[in-house]
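Just one protein chain is left out here, and the rest sit where they should.
Chains: A and B, in written order; residue numbering restarts at 1 for each.
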Amino acid sequence: MKAYRKYFLKKLGWFAITFVFAFVLNFTLPRLMPGDPVAAIVARLAQGLSDASGVQAIYQQYSELFGTNKPMYEQFFIYIGNVLRGDFGFSFSQYPRTVADTLKSSILWTIGLQFPAIIVGWIIGNVLGALAAYLKGGFDKVLMPLSIFASNFPAYGMAVIFMVIFGVALEWFPTSGGYGFDLIPEFSWNFIKSVITHYQLPFWSIVVIAIGGQAIGMRSMAIYELNADYVKFARFMGIKDRKIIGYVFRNAMLPQVTGLALSIGTMFGGALITEIVFSYPGLGYTLLNGVMGQDYPLISASTLLITLMVLLANFTIEILYGIIDPRIKAAQAD
Amino acid sequence: MGKILLEVRELTTKYVTRFREDVYAVDHVSLQVEEGKALGIAGESGCGKSTLALSLMGYYFAPLHYISGDIIVDGRNITGMDPDTVRKAVLGRDVAYIPQAAMNALNPTQKVINFIEDVIKVHDLGADKKEIYERARILFETVGLPESVLHKYPVELSGGMKQRTVIAIAVLLSPKVLIADEPSSALDVTSQKMVIKMLMRLMEDGLIGSLIFITHELPLLYNVTDDIMVMYAGQIVEKGTAREIVFDPLHPYAKGLMGSIIVPEEGVRDVKLTAIPGAPPNLKKPPSGCRFAERCKYVQPLCKVTSVGFKELDNGRTYRCIFSEAELREAYQNG
Partner (left out) sequence: MKHTLQQVFHSGKFVIGFVIFVALMLIVIIYPLIITDAPLTIIAQGTFFKPGIYVNVYDSMNAPKYTLLLEDADAKRIASRLTPEDRQAMKEWLIAIGIPDNAIDIEDTAQLLGLWETHFDPKMQIAGMTNAKRNYYIRLNTSLEGLLATEGAIIAAKNADTGALEEKGNVGQSEFVNVTQVANVRVLPLGTDNFGRDVLTQLVTATRVSLQIGFIAGLIATLVGLTLGLLAGYVGGWVDDIIMFVTNLFTVIPGFVLLILISFSIGQERRGATTVAVVIGFTSWVWTTRAVRAQVISLRNRDHVNLSKLSGHSLVHIILNDILPYIASYVVMAMILQISSGILAEAGLSILGLGPRTTDVPTLGLMMNWAMIYQAHVLGKWWAYLPVLITIALITFSMNLMNTGLDQVFNPALRD
C-alpha cells in the first residue's frame, strides 16, 4: 500500500506539473502573437456590437482582466487570480453573459455525452479486437477492414453519415440539439425523453469511431501477446488454450488501458467536432460559437477546461491502472 | 547402454510464412537420447535448431506444421496421438521445454505460485492449494531458490533468478526429457554458470531423465553434454561425442563453427565475428546438392548437384559430406 501511495503521489505531481504547463501555454500562446490583443479583439468586436456602452464595458473589463499595460508576469498573476475565482470575463458574442455562465451548462452536456461514449466504445472495441485475434478467419476478415475504415474515417464524417441515415432519411432520431427546441430544461418526463432521443446519434457516432481504433489496437496487442514467450512456455507445460487465452487477454488489456490514457485527448477532440455536427450544446459547440463570434475569452476558457478535463481523465485512468496492473505495484515496491 | 528415453526418426516439419510459403526448417532429422545423458545441438542462428526443439515436443501449432517422422518418448510413439492427449499426457510430464528467451517465459502479471497451480491442475494431479504449495516449496528448496520467489511476479525477479524459476517449473513434473533452447544466452557470465550448474544438478538428482541442450556456442556444449549434433540448414551434418565434435570436427561446417569462436578481448565481449563467410541458404528453396556447398572452402563441382548422405565411422560417428575422413583431415592439415 505504501508503494501504491508513492505511485499515486508521483502521478499527482505529474498531473500538477502538466496542468501548470498547460495553463501557462493557454496564457502565453495568444500573447505571443504580435500586436495588442485587446485592441484587436475590441476592434473585431465593435463591428458586431451595436451597443456602444457594451463595447466600452467590455473594453474596460477586458483591459482589467488582461492588464495589458502591466508587465507580463503581473498579467499572469492577475489571470491566475481571476481564473481561481472562476472569473473568465464577459463573453463577447453573448454579452452581457459571462463566459463562466455560458460554459457552466456546456460542461455537463459534454461530460454526459463523451465519457460514456468513449468508455462504451472502448469496451466494445476491446472485446471485438480480442475476438478477432482469437477467432481469426472470417470474423477477423470482416471486422478488421471495417475497424480500419471506422478508425480512419474522420469523426465528423461518421457523425454526418449517422445523421443523414438515421436522422434525415429514416427520421428515427432528431438531428440537432441536446433536447427539443420547444422545451425548457426541467425534471419532467417529456424533457428526459427528449434528451434521450437527442443523445442517441451523437453518442453512437462517437462509439463507432472509438470501437474502430480500439479493436485494431486490441487485436494487434493480443496477437503480439499470443506470440509472446510465456505463451509458448505455458503451452509446452500443457496448459489448456482457454487458460492461456485468459492470460493473454488480461495482459493485452493492460496496455490498452494506458493506450486509453494516452489517446483520450485525441478522442475527446474528435468527439468535440461530433458535438458541432449535431449542434449538441456541449463544449465543442460552445467553442465553435466562440470561433464564429471571435469571442476570445470564450475560446480561451473552453480550451482551458477541455485541457483540464482531458488531464483529469488521464489521471483517473493512470490511477486505476496502478490498481489493476501488478507490474506497477511490483515496480514501485523496489 | 542405458534406456533410450527419446528416439526421433526422420522427423520433418515446416513453417508456413505469412505469404503461404513453406520453409522446411527441420528436414529428416533423427536422434536418440539415453537416460542420464545430455545431447547438444549446435549451429548458427537460423539453422533450424530452435525449430527442431519445438518440433521435438510433438505438439504443433501454426505456423509450425508436422509433416512426417516419428517421435518415441520412453517407448511410446507420440506422433500419432491426438493433440489434446499429447498436451495432457506428454507435455511437462514426459517432455519439458525451456524457451530461448526464458526472460519472458513467465506471464508477467501472474504470481509464480499461481502458474505452478495452473500447471499441476491441468495435468489432473489433483492436489489442493496447500499440497501444491508444499510441493513447489520443496522443489524450490531442492533447486536452491528462495521460497519467497513463489509469491512474486516475474518482473520482480532478476534475470538469473527468472531463468532458474523457469527451469524449476519445467522440471516440476520430473520430465524424462528436458529440452533447453539456449537457456543461458541472454544472461551474464555468473548467471550462465549458475544455470548450467543447475541443469547438471537436476540430471544428477534424477529430477530430469535426460537433457537436450541447444546453443550456438560449441565450447559450452563440451562442458555440459555427452554427445553433440551439428545442424545446418535444417539438416544434421555431423554427430559424435562432445570431445570429438569440439576438438576434432570433421564436417567443414562444424570445423568452421569451431573456428568462428574467438576469445573476445576485454570490452568487446558482445561482439561475435563469423568466420564462415556468407549466410545459410534460403529454406524456401533448399539447394539440391550439399546445403553447405555455397559457403564451403573445399567445395567440389559435384557437391552442388548430388545430395549427400551420412557417412558412418567405425566408432559410430556420422557426418554428411562427399569427402572421406582421410580426405577431410588432409584438407584441414593443408589449411
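The definition used in the following text is that a residue touches a chain if its C-beta (ideal position, glycine included) is under 8 Å from a C-beta of that chain, and two chains touch if they have at least 3 such contacts.
Since the structure is predicted, the reported quantities are computational estimates derived from the model, not experimental observations.
Checked against the full complex, the candidates A:Phe77, A:Phe149 or A:Trp172 give a single residue touching the omitted chain, namely A:Phe149. Contact with the chain not shown here comes from a single listed residue; of A:Ala3, A:Ile78 or A:Ile273, that residue is A:Ile273. For the options A:Leu170, A:Ile184 or A:Met292, the residue in contact with the chain missing from this view is A:Met292. Screening A:Met163, A:Ile206, A:Ile244 or A:Leu260 for touch with the missing chain picks out A:Met163. Although one chain is hidden here, its contacts on chain A can still be listed: residues 14, 17-18, 21-22, 25-26, 29-30, 32-33, 40, 136, 140, 148-149, 151-157, 160-161, 163-164, 168, 175, 220, 223-224, 227, 262, 265-266, 268-270, 272-273, 276-277, 287-288, 291-292, 296, 299-300, 303, 306-307, 310-311, 314.
Just so we're on the same page, only the chains that are shown with their structure count from here on.
Averaged Cα coordinates give chain A a centre that lies 52 Å from the centre of chain B.
Of all residues in chain B, only 54, 57, 59, 61, 87-88, 90-93, 96-111, 115, 118-119, 122-123, 152-153, 155-156, 166, 169-170 touch chain A in the complex they form. Within the complex formed with chain B, the residues of chain A that make contact are 228-230, 232-240, 243, 247, 250-251, 254, 325-327, 330-331, 333-334.
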